[in-house]
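Following: one structure in structure tokens, then a few remarks.
Here the complex is missing one protein chain, while the rest keep their positions.
We call the chains A and B, going by the order they appear; numbering starts again at 1 in every chain.
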Amino acid sequence: MARQRIGYFENRQDPENICSRCRMCELMCAFHHHQVGNPRRGRIKVIALGQGEDIPVTCLNCEDPPCMNICPTGALYRKTADGMVQVNEDICIGCAMCLNVCPVGAITLDPVDGVASKCDLCQGEPQCVTYCPASVLKMTDAGQFARYRMKGFAKFLQTVREDQ
Amino acid sequence: MDRKIFFHPERCMLCFSCVLACQMNSLGISEVNKIPRDQEPFQRISINFTHGTPWVWKCQHCVSAPCIEACVSGSLRQKEEGTGVVHQPETCVGCGSCLLVCPYNALEYDEKEERMIKCNLCCDEEVPPCVKACQTKALVYREPNLFAWEKKKEFVLEMRRVREAD
Partner (left out) sequence: MSFFAGGYAGQILYVDLTDGSIQKKPLDREFALKYIGGRGFSSRILLDELKPGIDPLSPDNLVILATGPLNGTPTPSASRLTVAAKSPLTGALGDSNSGGYWAPELKYAGFDAIVFDGRSSEPVYLWVEDGKAVLRSAKHLWGQKIHQTSELLKEEVGDDDIHVCAIGPGGENLVRYACVVTDEESVGGRTGVGAVLGSKLLKAVVLRGAQDVRIADPKRFKEAIDAYRETLVGEVWTETLRRLGTPNLVAHRQKLGIWGAKNFQRATIDGWEKISGEAFREKFLLKVMGCMGCMVRCRRYSAIREGPLAPTYTKGPEYDTINALGAKTYVTDPAIILRAHHLCDEYGIDEQTAGSSIAMAMELYERGILKKDQVDGVELVFGNGEALLHFIEKIPFRKGFGDLLAEGTKIMGQQLNADYYAIHVKGLEVDASDPRSLPTRALTYAVATRGSCHLRGFPYIDEFIKPEEAMAFFGTPSVSDLHGLEGKGKMVAWSENWVTLADLMGVCKFAWYRSRSFPMLIKRGLELMNDIFVATTGLPMNSEELYRCGERVYNVEKMFNLREGFGRESDYPPLRFFKEETPDGPAKGAKLNQEEYDRLLDEYYEARGWDKKTGIPTPEKLRSLGLP
């Protein structure tokens, strides 16, 4: 199976199928991992750009992960099931070098424990996907995401051709 | 959470201003032409190459620092408030156990004083001299999760640029 990640799929033609900034993903992520209410301990974050643009961001599960490569203790490793990079909290020393190198800022330091904190796909049943009311979060892989964008682009080309 | 020093390699010009600023600060000098000629000050921050990319090596002030566990004299401890590994030179015996376990080789041995040297985050400074000296903002002093958040925002802005180009 190709390496899994959480992908953001919106339909800009449907006002109900776009991120609503309800931040349920953040809340349930933190609750699942720490049994508390504290979205800053969540491993997914909704970025508000203003003027109605809100997009959740989390780990892309890179093929060649800079975080895993640079970790000096081996605390970052890949799960066998879905290939997701995750943190062994017992080994992590909280040096934040993974944080330094992540290209999208998906890995953070837990504000309470101080160790590295990142998406681990919730052992197979991602809570953010289950609880998102807009249904914009789905488990996916890089190939699927590329196909999704290619489809969108193909539809766009179709409209261009029809205009002519 | 306490701020940490983060490094953007793509902005680094290899000017070594950070190294120089740290050394001068540790000697208590504020002007470059006052650096004593015969002294080779210790580098609490240094630059090395990793696969051809410049990288700044310094103490990472780890939350579960291995050096603190390894220290035989109890000279290494976490800051009172917040996070940061503080070294007390007075009680240090210079055994080098900390250097053995440190993944970043962030300590040096001072032969004259027979003790270890490391970045003590210039604890009283608003912004550490190394960060202040960097002219390209390759070194930034930022709260870790804020640093991550800014990267998320940049990523999303980039995705939006790509989408708008469709």
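The criterion applied here is as follows: a contact is a pair of C-beta atoms (placed from the backbone, for glycine too) under 8 Å apart; a residue touches a chain by one contact, two chains touch by 3 or more.
Fair warning: this is a prediction, and the values are worked out from it, not measured in the lab.
**Q** Quick one: which of A:Cys22, A:Met68 or A:Ala142 touches the chain that's been left out?
**A** Looking across A:Cys22, A:Met68 or A:Ala142, the contact with the absent chain belongs to A:Cys22.
**Q** Just checking the interface: what residues of chain A touch the absent partner chain?
**A** The list for chain A reads 15-16, 18, 20-24, 27-28, 31, 34-41, 51-52, 111-112, 131, 133-134.
**Q** Contacts of chain B with the missing chain: which residues?
**A** Contacting residues on chain B, toward the hidden partner: 1, 143, 145-146, 149, 153.
What we mean here is this: only the chains that are shown with their structure count from here on.
**Q** Taking the touch rule as given, give the residues of chain B at its contact with chain A in the complex, in rising order.
**A** For chain B paired with chain A, touching residues are 1, 4, 6-7, 60-66, 83, 103-104, 144-145, 147-157, 159-160, 166.
**Q** Which stretch or stretches of chain A touch chain B in the complex?
**A** Interface residues on the chain A side: 40, 45, 47, 49, 53, 55, 57, 72-73, 92-97, 99-100, 102-109, 111, 113-115, 152-153, 156.
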